[in-house]
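This report refers to the structure that appears directly beneath it.
Every protein chain except one is present and positioned as in the full complex.
What follows is chain A.
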Amino acid sequence: ALPSLNSPSVEGDAIKVYVRVRPPSEGTALTDGDQGLCLSVLSSNTIRLHSKPEPKIFTFDYVANMETTQESVFSSVAKNIVESCMNGYNGTIFAYGQTGSGKTFTMMGPSDSDNFTHSLRGVIPRSFEYLFFLIEREKEKAGSAKSFLCKCSFIEIYNEQIFDLLDSASAGLFLREHIKKGVFVDGAVEQVLSSAAEACQVLTMGWRNRRVASTSMNRESSRSHAVFTITVESMEKNNEIVNIRSSLLNLVDLAGSERQKDTHTEGLRLKEAGNINRSLSCLGQVITALVDVGNGKQRHICYRDSKLTFLLRDSLGGNAKTCIIANVHPGSRCFGETLSTLNFAQRAKLIKNKAVVNEDTQGNVS
């Protein structure tokens, strides 16, 4: 049985971080033996990385070992987020990790099947099922007094451009903000959903439109971030009062983490682009970083956050429940990437609602 993770006492604004260790692909485990693994799971929330000279121990909200089933990943990670989504909170689930670490398996299920009734189906189809289960239950309880409207959109962020996966003909889309509705992708198709099966269909269709690439290093690596968003709106009539609630559930499959070094997550790369004129273009990022560490003085930074962080600003230290599933491959050849994934996850734990308030009345208390 899994430990209870979501008792109210530990529930804060901090992002929850889960680590999942995938089993090595068949064959490699046999030849490499135990020596071939670069980490071991010590308990349900600690992991040891066999770094030299000293091994490193990391602590997370939950660590799933190689035997952990899809069902138990879902119940410990996503269940609570779907529930609070029903209560009007926004929720976001990210999968992070190097190509081949099991992100797609965790979020979607086995990559060769579109069949979401499969016992190996992942977090996203299970979230659909649970969400619609909860909706049906609510409807039964409240009768005609309460009604629900679910809509979804599915977009992809590739090279800082946004594409609609539900409308492969569409050109780049733009992010905009609305004073009541928050951040949204202008012009993205919104499809009304009435069941989990329908949601799965939409997901499958969009997934085929994603951009993948193969290099001699990686057989298949996703070069884009995919964001599946469900809007849940509920309307409750209580005598003459109509109570409308709306919340968002974002399910995000990030591009392979080894591809992300140019974004803020890593910020590390001297990078020389092919075109020599263009290659200085990230000087701005360097300067931005310099200004970032400034001592809290009023300043404006000309370069906006990446599209992804802007879209999910609420989820990253905003008014939402967020969790990150960091996927790692235990093979010793993946040591470097695994270390950087665990380091990233460690940092993610520190992100929380940054409610900095402009306030400078110190000394002005006469």
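In the analysis below, a residue touches a chain if its C-beta (ideal position, glycine included) is under 8 Å from a C-beta of that chain, and two chains touch if they have at least 3 such contacts; residues count from 1.
By definition in this document, contacts and distances are computed from a predicted model.
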According to its UniProt record, the missing chain among "2-oxoisovalerate dehydrogenase subunit beta, mitochondrial", "Hemoglobin linker chain", "KIF-binding protein" or "Dynein light chain roadblock" is "KIF-binding protein"
Just name the one of A:52, A:141, A:180 or A:208 that touches the chain not displayed here. A:180
In the full complex, which of A:52, A:141, A:208 or A:299 touches the chain missing from this view? A:299
What residue numbers in chain A mark contact with the hidden partner chain? 12-13, 87-90, 176-183, 211-217, 223, 258, 261, 267-272, 274-277, 279-281, 283-284, 286-291, 293-295, 297-303, 314, 318-319, 340, 352-359, 361-366
